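One structure below.
Every protein chain of the complex appears in place save one, which is left out.
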Amino acid sequence: MGAGHSHALYVHEHSVVHRMAPQAKLVAALGMVVSIAITPREAVWAFGFYAAVIAGLTGVSRIRPGFLAVRLLAVAPFVLFALFIPFIATGETTEVLGITVSVDGLWGTWNILAKALLGASVSILLTATTEIPDIIRGLSILRVPALFISITTFMIRYLELIADELGRMRVAMTARGYDPRWISQARPIASSAGALFVRSYERGERVHAAMLARGFTGEMPMPSTEAIDRSQCAGVLMLVVLFAGTAIVALVAT
Amino acid sequence: MSGVIDIRGVEYSYPDGRKVLNGVDLAIAAGERVAILGPNGGGKTTLALHLNGILQPHAGTITVSGVPVAEEHYREVRRMVGLVFQDTNDQLFMPTVREDVAFGPMNLGLTDEALDQRVDAALEVVSGAEFADRPPHHLSGGERRRAALATVLSMEPEVLVLDEPTSGLDLAARRELILTLADLPMTQLVITHDLPLALELCPRSVIMNGGRLVADVTTGDLLEDLDLLAENRLELPYGFDRSTDHPGL
Partner (left out) sequence: MTVIAMHAPDGFLEAGTAVVTGLISLVVIGVALRQSREQLKDKAIPLAGITAAFIFAAQMFNFPVAAGTTGHLLGGALAAILLGPSVGAIIVTIVVVVQALAFADGGLTALGYNILNMAIVPAYGGYAVFRLIRRMFPSTAGGVVGATGIAAWASVVMAAVAFSIQWLFGASAPVAFDTVFGAMVGVHALIGIGEGIISALAVGAVLASRSDLVYGAQDLDTAQLAESKVGTRTFVIGGMLVALVFAAVVSQFAVGNPDGLEKVAEDRGFIDSAEEHSLGDFIFADYATDGISNEALSLGVAGIVGTVVTLLVAYGLFMGVRETRTRDPASV
């Protein structure tokens, strides 16, 4: 999963979804994943409905289905685990293609697969249509504590820089013929991790000095706090009600 | 002489006891442009960090426009002295250039229109409007340097202190920066190893070595004094030294 972290998933487009306020998208995404998570697994129709709406949103966002599919591979380890369940699970068994599996286990597999894939699709849609600084801004508008927001903002700002430094260290090591295959050869990697920490910490101190030099007092100054833009409430509300309503109907019906 | 910057008997040691500043006296008049030259470890950057109270001297005093650099005046002093750090990635810590340029004025309490005016004016000086809304790590070295300058210009400082402003710049970007700096009216202290930059921008040069000022001369005279340059590990670019013959000329 390491490689996936190094770049954002944003897809540059000009769709309605891209233009939505980030806080609206955050609320919508959260409402959708919570609804998906609480839907009972027997309500197969509900998951079909969610999938249809998400597919529709993907189309409106002009995200290629292939992009979504590739990004969904991030949940692969859990899918593997889910596929294993029928064989290690307990309870009543049945035969599928001549193999004895647990009935309850099959439901378990379905449950994890459906929820993990749908939930991840919602997250991928959110990140594909919202740039990282906007996500952070959305969190701030949704009243996530300021200290948490400030630290996160700095992390995002310096992430690429530090990842680049890491990359240069690795290139420098490879250029001198370092190609480790066993943990016993890992010392240079660990040392470079230590060196990278020292560099990061020292950069933190220099940035702090640069902040003090411009009148920093310990709190990040905030430009006049943005009020929550309610113009997009209708769309968000519709999505959340649609998903939550489905989840509730499914809960009652099963 | 009492100048806009008045440094008297300033001493400073690192936490491990090593002395970096060993009695520095320097007065700089309003509107002067002074180059601070000297070898690495000579105390140039340490002195710069004293000018707006990031570091506190262990002995001696510093005043800026008559205001002592002391804790009760930090707010005022930090408005008056704009410090541009050597590494632009230390200077530019916000998600976009515009937010970075607004950081200083916001700390001074500016908001809304007054803030926007400050930010736009500072960006205008460095011709930075076109990269204002981009994240700093997507800028070229020259753009980053100009953005870094704008982050202190927005505080409308009386003194600019620039640490190695031309390091890492290509020749065109260096030229643009020099032209921008030459147009600015405020007092400037330029820490540099770039002697042609010193000659072009600063009529006066001081050399710091071993934690003290060892020379305070006109830049023109300095460049003639090859012994003084050599003593302080300074060197003109090859071919600029007129006193010897060069096979290539």
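To keep things simple, chains are lettered A and B as they appear, and every chain counts its residues starting from 1.
Throughout what follows, contacts are C-beta pairs under 8 Å (C-beta built on N, C-alpha and C of every residue); 3 or more make two chains touch, one makes a residue touch a chain.
All values reported here derive from a predicted model rather than from experimental measurement.
Just so you know, the chain we are not showing touches A across the whole complex. Interface note: of A:Val53, A:Ile162 or A:Val249, the residue touching the hidden chain in the full complex is A:Ile162.
In the complete complex, the hidden chain is touched by one of A:Gln23, A:Ser140 or A:Thr153, namely A:Thr153. Although one chain is not drawn, its touching partners on chain A can still be listed: residues 1-6, 8-9, 26, 29-30, 33-34, 36-38, 71, 74-75, 77-78, 81-82, 85, 88-91, 102, 104-105, 107-109, 111-112, 114-116, 118-120, 122-124, 126-127, 132, 135, 139, 145, 147-148, 150-159, 161-163, 165-166, 180-183, 185-187, 189-198, 200-205, 207-208, 211-212, 216-218, 220.
One rule holds in what follows: only the chains that are shown with their structure count from here on.
Inter-chain spacing, taken between the CA centroids of chain A and chain B, is 43 Å. Interface residues of chain B, counted against chain A in their complex, comprise 49, 52-54, 75, 78-79, 81-83, 85, 87, 89-91, 93-96, 102-104, 106-108, 111-112, 115, 135-137, 151-152, 155.
By the touch rule above, chain A contacts chain B in their complex via residues 133, 136, 153-154, 156-158, 160-161, 203, 206-207, 209-217, 221-224.
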